[in-house]
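Sharing a structure below in structure tokens format, with a few things to ask.
All protein chains but one are shown at their positions in the complex.
For clarity, chains are labelled A, B and C in written order, and residue numbers in each chain start from 1.
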Amino acid sequence: MTTSDTVEHATRRGGLAGAARTRLHQLLALASLLVIAGFFSAASPFFLTYGNFTAILFSTVVIGTLAVGTTLVIVSGGIDLSLGTGMALCAVVAGVLMVDLGLPLAVGVPAAILFGGLIGLVNGLNVTLLGIPPFIATLAMMLVAGGLALVLSNSAPIYFTDVPGYLDISTGNLVPGVDFPNAVLILLVAAVVAGLVLSRTVLGRHTYSVGSNEAATALSGVDVRRVKIAVYVIAGLFTGLAGILISARLGSAQPATGMGYELQAIAAVVIGGTSLSGGRGSVVGTLIGALIISVLNNGLQIMSIPQEWQNVILGCVILVAVYADMLRRRRA
Amino acid sequence: MTTSDTVEHATRRGGLAGAARTRLHQLLALASLLVIAGFFSAASPFFLTYGNFTAILFSTVVIGTLAVGTTLVIVSGGIDLSLGTGMALCAVVAGVLMVDLGLPLAVGVPAAILFGGLIGLVNGLNVTLLGIPPFIATLAMMLVAGGLALVLSNSAPIYFTDVPGYLDISTGNLVPGVDFPNAVLILLVAAVVAGLVLSRTVLGRHTYSVGSNEAATALSGVDVRRVKIAVYVIAGLFTGLAGILISARLGSAQPATGMGYELQAIAAVVIGGTSLSGGRGSVVGTLIGALIISVLNNGLQIMSIPQEWQNVILGCVILVAVYADMLRRRRA
Amino acid sequence: MGGTAHSSTDLFPPLLDVSEVTKSFPGVRALAGMRLDLRHGEVLALVGENGAGKSTLMRLLSGVDQPDTGRFLLDGREIRPSGPGHARSLGIGIIHQEFALVPDLTVAQNLFLGREPRRWRWFVDRRALDRRAAELVDELGLPLDPDAPVGALSVAHQQLVEIAKALSHRPRVLIMDEPTAALDADEVEALHALIRRFSGPNTGVIYISHRMDEIRRIADRITVIRDGRYVATRAVSTTSTDEVVSLMVGRAVPTSPAAPPARRRRPGPVVLSVRGLSTRELLRDVSFDLHRGEILGFAGLMGAGRTETARALVGADPVTGGTIAVRGRPVRIRNPAEAAALGVGYLSEDRKRLGLLLDHDVGTNITLSALASHFATAGVVRRRAARAAAQRYVRALGVRTPSLDRPVQHLSGGNQQKVVLARWLARDCDVLIVDEPTRGVDVGAKEEIHQLLEGLADEGTAVIVISSELSEVLRLADRVVVMSEGRVTGVLPAAEASQEAIMRYATLRPENTGTPPPEGPPANQHRAATAPQAEPEHGRRSRP
Partner (left out) sequence: GPGWGHDHELPHIAIVSKGFQHQFWQAVKRGAEEEAERQGAGVTFMGPSTEQDIEAQLNMLTNAIARQPDAIGLAALDSRATEPLLRQAEEAGIPVIAFDSGVDSEIPVTTVATDNRAAAALAAEHLAGLLGGTGTVGLVVHDQTSGSGVDRRDGFLDWMRDNAPGITVLDPRYGGGDQLVSADITKALLAAHPDLDGLYASNEGSALGVLRGVTESGREDLVVVGFDSGRAQLDAVRDGTLAGAVTQDPLDMGRQLVLAGLAAMDGEELPASVDTGFHWYDARTVDAPHLAGVLYQ
């Protein structure tokens, strides 16, 4: 559309109230998701099976967890590049605590998640106290965390084979016999929590506000610093959780795995309709965004499209999906 | 600093004029660069040698070229994630044209660079006509270009061994005998051009305006769409140039080399003092930012710091460097 | 002066006593020993030229900035507002001159931002929030939908939200920094009614405005500030507008006669003719003609669609119907760039959101529109020429700035307004549409701007003045287009234009009335005849 619409949008978009707007937009994203899934179901008999269904959900878990956590950061107008390596570091920390130090599950898991929160805290302080742009602050953290993961693990994976019950965190089934991995349940629960924080709490409200107009929010007497620190800490906690989930699935903490995950997570958030300039977005949208990505990956694999073509198609579909959304959103 | 200072800072910084401010800030970034270089010179006898000096410059060329090109995009408030894989694709295209089709240098090189411009054009149209957020539009392009690079090259490197003079583009020396790689000269020339465009031309001024307040710029009778398309095309042309430079250095077009370069390039831009929210920045700053990164990499390796520690230190130094800048900038 | 004001007050300390306040910004001394005292139950008007330091003082009182020196006494007790929240808890409420609203939040959410009613400590009690927002809006009788996102409201509506926000926590000292700048006559009346209702024996209002008539109506006393210094305090009853103005500017200046006969201008052929312009939202079949060298006023109540008309005209908003002819040639304008290329410029009513490049310097802001057409050869900026021109306009419009290189965000509101105006003067269009051109501009500067617009018209530029200040419209316009609910309900020649006549058309419910054909004798017969030969002569300047 012409730039004049950019002008116009700033104001017209208002036609709908924030909440309602977001809700609507989720439906639209959902529509894209269903269209894509529908296509694959038609194209391959193997796509629409319960086994593959859980496979897709399972493959969404790690990116999904990271994406949900970072949604708050992005809504507040920030960004977090330290998700990927931060996750690896948390996984390694979990390994050090439970394998090397032999701490019990009940201690090690919370500790590793809290460690993620610590990473987030450092990011938050760098952004607020030192006033370093989020991109740089978290880029630096990305490098530091990646390095520390290697240092703490002597660049070798740490295996959880001897930590009873650890693997079940991801791969076990709550209802024995019913093949539905716990990791998926955990993601859903975590997403619900994040969703409530963002949509129902004062913190969430202020997160939108800061992302939309930081100065005005400050003038209204909101402690913007506190809000920002909080969202980075939350993102950090989710990073920690992701570290637990991935290492529990792989059965080991892989110090070198994680780089690059941050971009996928951010992509999921943006595809889910959260604006990188802040002030708008939702956790549900993010989940849908993450699902769109993994459905595409899975479907293309199943149709055994030559892999070099898969990225090409993935890219085009993302474009189309987002564009379709925008069109419908404008109609709305 | 309380958030009322966010208001404060906005104003403090105002103490200095826009242009003067940027110029000053470049000096500050330069200071960080010198401090770091000074440290390494003291720490290792091998750092401050002509050979190593050119080595550092040489290792800056590719990231530097990408960063300079994308500076305009970022100043205009956009972002370009397709730099890395776009570069790979352009390199492959160069290979296809000159090796497979046997076209002469004089045709192949410009063609490959123009192809980069084409990638940029597509990005620009997606952002303006379709109104897709730059992050997504270029993320999609990143995937598409990466895939196409593999497709066009059958996932195998294309060697330029039989293209006379191609390697000299990067590794040759303009002044025979004097060991100063052409690639560095090319980067400098390209940077000067980009710098002039940004600081002296109408397009450049409008780029700043769009980045600062798009709606206001549009209402002031500036064709914002044109400006945006132009900056993406320019970034694309630099992507093409980078593709030439890297393939001429490696002696081959590596279809898979490029992913990840975009983040480094963006980092260089931001470390150079260009704000990701647009409206402020400079090419000189970007060059310095790129140099800071490669000096760090080089110095740490020369001191043979264990590799897992190198990233940790790199991260911390970036933090400190940027923070120091901000302090000095506030003083100013 | 103020001293006597002090001693003359009763034994009780004043509600608010401000003394010896200084505040400096790099390069500027915004306040130098400023003082004032606000008595219980009074409305104190604070007046001064643009850049005098009014807003700065209020930012100190409301805790946004901290003073370099100075003392605030509330009921004799010293207060040091450390932040906006703190000031609020001390009982100081403020309506900032530049909005402090969050566009992506709804009206209700904005009203209670930072003090949301809570449930279980962490959660927003949305039911309570909605209820209290609704109550507040009703109680104040404001035409606001609590669920509408603020970003979609017109400037005027946003101003109402600010007012509601400030009143909502029952402050003892209510600061209003140019609250009526965006309001039309009725709105101002409504606001004043609110203020009277608000003020009781234990409260006080500091009222900043550049509109003397208003001040005379609402205020009890007037404190004058000049160059950051206290000048004098007068009781409204015992002073005259002329005295106040001369105190403001430091010399005697006769305020201009209400409406000098603009008839002397001899409007030429039709430059712009609009027929049946409609938009999806609001506009229905808007038609009018604009003549060379004419000033066409647009009057109407808030939300009447004047801004929308302008935006649709220059292609900022999509139109759903209608034709536009420039110099007799039918044109399709898809965006403001094309409008500018045709010599049609639009100066937005919302200088902050849709006008200024806040973080850029004065020079850049002034030359933005004309850069390509006037200050560049082969796409390369002629920097000296641009700078010189910018310097010229700064002098011509008397923009108060230490230098061209100062970021506009640090200029006072009025001076910012002059900067955006200068931007279009530099582009010298055939048709210039100015939306609320003197919003937040002091009397002196306002007069300058008025003369400037008249000068433009005399030189042959066709000017459209959208204003919510009837006096302004009456002062400037050769003809007045009155709009109501997105339709043109009347076009009055200056002779017939009066407050009453305009209000009558402005409050007309357009449903039954068709749009009256554009009047103004020269219009119809001239258009066909004169447009052709008029065309080249007008085309000259604006061809890029």
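FYI, contacts are C-beta pairs under 8 Å (C-beta built on N, C-alpha and C of every residue); 3 or more make two chains touch, one makes a residue touch a chain.
All figures in this text were calculated on a predicted structure; none of them were measured in a lab.
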List the displayed chains that the omitted chain touches in the full complex. A, B
Residue in contact with the excluded chain [from A:259, A:276 or A:321]: A:259
For subunit B, enumerate the residues touching the unshown chain of the complex. 43-44, 46, 49, 51-52, 55, 58-59, 62, 150, 155-157, 159, 161, 171, 246, 249-252, 254-260, 294, 297-298, 301-308
Across the whole complex, the chain not displayed is touched by subunit A residues 44, 46-47, 49, 51-52, 55, 58-59, 62, 150, 155-157, 159, 161, 171, 179, 181, 246, 249-252, 254-257, 259, 294, 297-298, 301-304, 306-308
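Methods note: only the chains that are shown with their structure count from here on.
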Most remote chain, CA-based centroid, reference being subunit A: C
Can you check how far apart subunit A and subunit C are, centre to centre, with Cα atoms defining each centre and the answer in Å? 44
Subunit A and subunit B, separation of their C-alpha mean positions in angstrom: 28
Mind pulling the residue numbers of subunit B that touch at least two other chains? 2, 4, 7, 10, 215, 218-219, 223-225
Where does subunit C touch two or more other chains at once, residue-wise? 64, 83-84, 316, 335-336, 353-354
Quick check on the complex: what are the subunit A residues that touch subunit B? 1-7, 10, 81, 126, 129-133, 135-137, 139-144, 146-148, 150-151, 155, 214-215, 217-219, 222-225, 260, 263, 266-267, 270-271, 275-277, 308-316, 318-319, 322-323, 326
Report the residues of subunit A in contact with subunit C in the complex, numbered from low to high. 2-5, 7-8, 10-19, 21, 200-206, 208-209, 211-213, 215-223, 279-280
Spell out the residues on subunit C that touch subunit B in their complex, using ranges where they run on. 25-27, 63-65, 83-84, 314, 316, 335-337, 339-341, 345-346, 348, 353-361, 364, 368-369, 371-372, 376, 379-381, 383, 403, 405-407, 409-410, 423, 427
